[in-house]
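Since the structure comes first, as structure tokens, the remarks are kept for the end.
Missing here: one protein chain of the complex. Every other protein chain is in place.
Then we have chain A:
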Amino acid sequence: MSARARPRGLHLRHVCPPNGHQRRHLNHFISRADASLTSAEATPVSNDPSSTFTLAVKDNIATASFPTTCASPFLIDYRSPYEATIVSQLRARGARLVGTTNMDEFGMGSHSTHSVFGPVAQDPEGDAPIPADTSSLLSAGGSSGGSAVAVAKGEADVALGTDTGGSVRLPAAYCAVVGFKPSYGMISRFGVVPYANSLDTVGFLAREVSRIRDLIVGGGTRPGLWAEHDPQDPTSLSSAARTRCAGGREGYKFDTAWGKKRPADLLRGLRVGIPLEYNIEELDPAIRDSWARVAALLQSSFGVRAVPVSLPTTRHALAAYYVIAPAEASSNLAKYDGIRYGARATSNTTAAAAAEDGSAAAPASDAAEGGVLYAASRAAGFGAEVKRRILLGGYTLSAAAMDNYFLQAQRVRRLVRRDFDRVFALANPLHDGDADPESEPPSFDLSDLDERVPMADKRGPEEEVDFLLCPTAPTPPPTLREVLAKEKNPVEAYMNDVFTVPASLAGLPAVSVPVSVQPGGAGEAGRPGAAGLQLIGQYWDDARLLGVAEALVEVLRDEGMGR
């Protein structure tokens, strides 16, 4: 969406000008707190100065301090009448809001380029100044690119993002920070502008895993976010369900022996699955190399068993995701009509004028149907990528296509979840009903399995695993110029989500940690790109996942493979 298409008469009060030519920064903030002011809003609720931290919030999460634009022309001046639960929860834990961050409009994108405020860019290498034209800079990833850059630059200790199909993990990988997507239903979505409700999660970005782990698991007298049910969010797990789910999990009691283990001890004896289907053709060789080296390191030096596993539905997961997410998006975005809030396109457009002329003769219902107000507002209020996904979703939900697309995608989604449940040693506490442990163990269709997976018996693979280890993104970050050049082929951009989407479909926790990519490898033009390695855990195994991720970051750093 170009800046010109913005509805007229709106005055920007945002820090990033929608006019790209005047930009001479990375464009990662949309609104920013004035550092010189100590306004009430910037003051944390917590009285303990030692526990305060700076927080950047993706601009699709409602704050009391700033507009909530979702980087959309529609909401360019929109201020939420209430604050998201997660923001209030973090304020209570000492968060000081530094601003709201730029993103792909409504979270739809993989490079934070589909923003009414222009694309987000990563810092140039070394101490190079930021050029006026940022297109030579690297993509920050998306859709929570602004949050990732804010964290990478040290402007926020923690940043909130939203992760629907990888929107936190992908920018974390590109920007070499930590990105965590919690189990679905753990963090309240109340106040988070939905993209696809059944997939949306609030994600966390930080330079250190411990920051995130502190917030999720808690510590000392501070309760972890994992335990807090939000009655305002119908998909927030009840307190009883939280306790039940945590019952079979390690790591939720921060001060126990498990929590005090040294990194090497945390890793010892772990079984880590290497999903063979993730070794796709499009995977950048340098990233594949890093993946293999880390697996080998863990196995040789830390007593981790790296186990090849098969997730046969992986190849369909991306397609299912791009059916389900746009379908829900098309429904969620139906509310933006310019009637009650947001930008309303005035009637001096040609569409409206034509409809007005016709209204005398045409039945009045046609005017409603043609939706003068709606059509003009929605035409002006959404960017191209959002419109594309609304159309996609509108089609897959239509009576003629529903069965072949939406319902099939839901079936695939079940299979994706079943794939994960089969490889994880832990049971999925949300699905204990349909997989009775007393009955026949879930059987594998051997023809679905990758042939390299060792078999224990004719029933299936030999070993169940604790976590899966895989790359976060198939390639290192491209430059913005490369991204824009490829925009004509959106399907290629969708490919970036191939490793992150399965965990989203299954609602599982996943964390991306930075790993170095060997320069001189087959990386793009030998560029020392950053990459992310992703750990995926069973449902509600978030605490242990973060503990192990923290240990992994530490050993990688010790081995010179971190960032």
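In this text, contacts are C-beta pairs under 8 Å (C-beta built on N, C-alpha and C of every residue); 3 or more make two chains touch, one makes a residue touch a chain; residues count from 1.
Everything that follows uses one rule, which is that contacts and distances are computed from a predicted model.
Engineer: Can you match the unshown chain of the complex to its UniProt protein name from these: "E3 ubiquitin-protein ligase FANCL", "18S rRNA (guanine-N(7))-methyltransferase", "Nitrogen permease regulator 3" or "Glutamyl-tRNA(Gln) amidotransferase subunit B, mitochondrial"?
Structural biologist: Result for the unshown chain: "Glutamyl-tRNA(Gln) amidotransferase subunit B, mitochondrial".
Engineer: Write down which of A:Ala64, A:Ala84 or A:Ala530 is the residue touching the left-out chain.
Structural biologist: A:Ala84
Engineer: Which is it among A:Pro73, A:Gly94, A:Gly191 or A:Pro478 that touches the chain not included here?
Structural biologist: For the chain that is not drawn, the touching residue is A:Gly191.
Engineer: On chain A, where is the contact patch with the chain that was removed from view?
Structural biologist: Answer for chain A: residues 61-62, 68, 70, 75, 78, 80-82, 84, 189-194, 196-198, 231-235, 327-328, 330-331, 333-335, 337, 339-341, 359, 363-365, 367-369, 371, 373-374, 394, 397-399, 402, 406 touch the chain left out.
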